[in-house]
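Take a look at subunit A:
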Amino acid sequence: MTEILIKNGFVIDPLNNINCQKMDIAIKDGKIVEKVNEREAKVIDASGLTVMAGGVDIHSHIAGSEVNIGRMLRPDDHVKDVVRKTALTRSGTGYSIPSTYVTGYRYSKMGYTTVMNPSMAAMKAKHAHEELNDIPLIDKAVFTLLGDWWVALETIAKGDLEECARHIAWMIRATRSYAIKIVNPGGLESWGFGRNVHSLDDEVPNFSLTPRDIITGMAKVNAMLNMPHTIHLHTNNLGIPGNYKTTIETMQALESVYKGDKPVGHITHIQFSSFAGDNWAHFKSGAAEIANYLNAHNHMTIDIGQVTFADTTTMTADGPFEFSLYELGGHNKWVNSDVETESSGGIIPFHFKKKNAVNAIQWSIGLELSLMIKDPWKVSMTTDHPNGGPFYHYPRVFAWLYSRKAREATLKKCNKKAQRKSLLPTLDREYTLYELAIITRAGTAKALGLKNKGHLGIGADADVAIYNINPETTDIAQNYKPVRKAFSNAIYTIKDGEIVVKDKEIIAIRPGRTMWLDVQTKEPYRINEEMKRKFKEYWTVEFDNYPVTDHYIKVPEKITIQASV
Partner candidate 1 sequence: MITITPKRKFDVPIQAACINVDVFTGKTLNEIKKLAITEGKENLTLDDAFDLTEDKTLETPNITLTGDFSKVKRIGQGMKTGEIIINGNVGMHTGEKLAGGKIVINGNSDGWTGSEMKKGLIEIHGDAGDYTASPFRGNSAGMKGGLITVDGNVGSNVGCYLQGGTIKIKGSAGRFLGHHMSDGTIYVEKNCASRAGTFMTGGKIIINGTVELLMPTFTIDSIKPKVKVDATQNAQGPFYVFLGDIAERGTGKIFALKTTNPELATYEKYL
Partner candidate 2 sequence: MVEQKLRVTLITGRTIDQGVAKELGKGSQEYFDNVAVCFLDSSDIKRLGLKNGMNVQVTSPYGSIVVKAKKYPYGTLSGMVFMPCGLWANAICSDATDSIGMPTFRGFTVEVEPAPDKPVLTLDELLKQEFGK
């Protein structure tokens, strides 16, 4: 394998406390190394450029059944954004839900090298993996939806968390997954009969437990299994005015699980869970309350779910939420897709408009949270692609964060009522490149427990992004447009030690790996006849045909972890 030497770049590597130091990065055999032979190595002159680890996305719906139904649903979306075949790359389409190849190309062009696909019904895991194989140039992993799985609900209700943990360990392996995803706990099961839960203490119909039991139980299970990431939680009451209270209650519920060392929960796309006001007419931001809580507590991490004002497609396993969104009116299509014993799902095309008060306030909430939560290590930047906006809009979000001028320019175009309600004019903070590197790679990798990602220390994966930004000579806050452009198009992207993007063009194709956890429980999971019988009762697929086999993962990266049960 070729050796690469990146010379004289301004390196920003927060995990190793390196802030804009002019230094060289050496790469050999796909890893960052101490040094390489300069004569034999391919030398990249990075003088005047910013060098960071490849971007890590903690939450982006890029593959799987839900995403693909979204694709099928929207020919009107694709026709706006077509991508031609080249000698090297495949053709495809965007816009809000790009086809698989295009997804890989666009992430890579932004200098991103790792993406988490955060929502997958276990029963459809093979589908998700088949699609991930077709997303080149990035490493990826999936989170399995487990918060409303009957087996989990029953074992938690029984109070037997160890048994629950063993089932979940099996499921994580069987679905080749990386983390536990919980969506509107209890709500999805209720949605099976068209109902929902509305507070942490509502009883889930037909199961004697509450959302609170599920959340705390799962967080404990997560700890028992020594999972690298925390539980990945989409809160109850998401998308409903006044829900910031539920969000704070949820975080408070998890305080008891916290042992003081590492976070125990990750609230995803928290923007959608930070609404204040009693109804849509009095809709306002709950960002301050959420930020205050997070500033005072250390047991949680979050990602934003920033709105970028796009004609996009919302999709979530939160079926009841999508239906209530649909009922607000003005939408032409609604998809609901329940999955037996596991989950539900919904899709609605949605156009976030600046002139719409609620949409504009949502945009403001996302930025308020990012700016008011003091510790960037608690925050990951996402748009909850494609829910808040497509992932390739990230550079717009960066600009709103590092440049007050940029957000003022956008705020000026927003709905007047939203402008009056926005807290943004009171917020002076502007992200530094260092902080930006935290919320886009270093912090995300840390929150995910990815040891070899998000940094450029010796032994890290040689995933590197080089942007045309000179931190010495550029006032990024003032010149936000060229910097935004630079983030849209990396000069170089290096994946596993190979240059895949050069001068903003794809020059090589690599498949990218799929990371998954082999969770080893102390007592190996026994598939007894009882479990098989249960399987036949619960699912319409035979036990033998359920697990994802090796066939479905082109380039696997198995990560073995030892559980404490």
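Everything that follows uses one rule, which is that a contact is a pair of C-beta atoms (placed from the backbone, for glycine too) under 8 Å apart; a residue touches a chain by one contact, two chains touch by 3 or more; residues count from 1.
In picking the candidates, the idea was that all candidates are chains of the complex that A comes from, given by their letters.
Predicted model only: the values in this text are computed from it and were never measured.
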Check your understanding: Hey, among 1 or 2, which one's touching subunit A in this complex?
Key -> 1
Check your understanding: Which of the residues in subunit A come into contact with candidate 1 in the complex?
Key -> 73-77, 79, 332-333
